[in-house]
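Moving on, here comes subunit A:
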Amino acid sequence: MHLSVSLTSGEPIYLQIKEQIKNQILTGQLHEGELLPSIRNLAQNLKISVITTKRAYDELEQDGLVTSVSGKGTFVSGGNKESIREIKYRALEDQVRLTIKESRSIGLTKREFLNLVTILYGEENE
Partner candidate 1 sequence: MVQLLVKDIRIQMKFIALGFVFVGFFFFILGAFEGLPLSVPAAIFSHFLIVVASKSDEKNNNSRMLASFPLRRSDIVTAKYVGIVMFMGISFLLTLLWSWLAGIVLPAQELPWFSTQSTILTILILFVFYAIYFPLFFATGSRLVQVLDLIVIFSVGGVGLLAIRILEWTNVSIGSSLRILLHSNNISDLLWALGIGLILLLLSWCISMSVYKTRNL
Partner candidate 2 sequence: MMNVIEFRQFSKRNGAFTLQNLNFPIQSGYITGLIGPNGSGKTTMIRSIMNLIRPDFGEVLVFDQSYHNQERDIKRRIGFVYDEDFFYNHLTVNEMKKIVSSFYPTWNESVFRKYLDDFQLPSRRKIRDLSKGMKTKFALATALAHEPDLLIMDEPTSGLDPVFRREVLSILSEYIQEGTRSVLFSTHISTDLERIADYIVYIRNGQLKYCGSKEDLIDSYVLVKGPIEWLRLNRLENTFSGKQQNALGFEGLIAKESYSEDVFGNQVTVEMPSLDDILFYTREEK
């Protein structure tokens, strides 16, 4: 597992940790049933507060992405992965719909729009 936090980004540290772990679960980098580092251990490694780390874990647990077993640690939970991806997919669909609407409003054709997507996708992902 890889995590890094920025103190200067203005984003709360617990949120940074939460998002990073969440993404790693959704992209399959963290597998179902995998044991996450203990709260105190993670805090020590990132040199951040225990409470901050605990908050990130608590929120991940509320979202159903991890389960904590007392005395054993926190594990990546199974089952929810699909539904979370589904939710994200829907949100993305909405955004694309909105973008299409915008592109129509400035008179872009479908071909021009797809061209733009191809160019941007290529630039960012290669």
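In picking the candidates, the idea was that all candidates are chains of the complex that A comes from, given by their letters.
Please note the rule applied: a contact is a pair of C-beta atoms (placed from the backbone, for glycine too) under 8 Å apart; a residue touches a chain by one contact, two chains touch by 3 or more; residues count from 1.
Predicted, not measured: the structure shown is a model, and the values here were computed from it.
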item: Selected neighbour of subunit A [touch, this complex] from 1 or 2; value: 2
item: Complex interface listing, subunit A residues touching candidate 2; value: 7, 10-12, 14, 40-41, 43-44, 47-52, 55
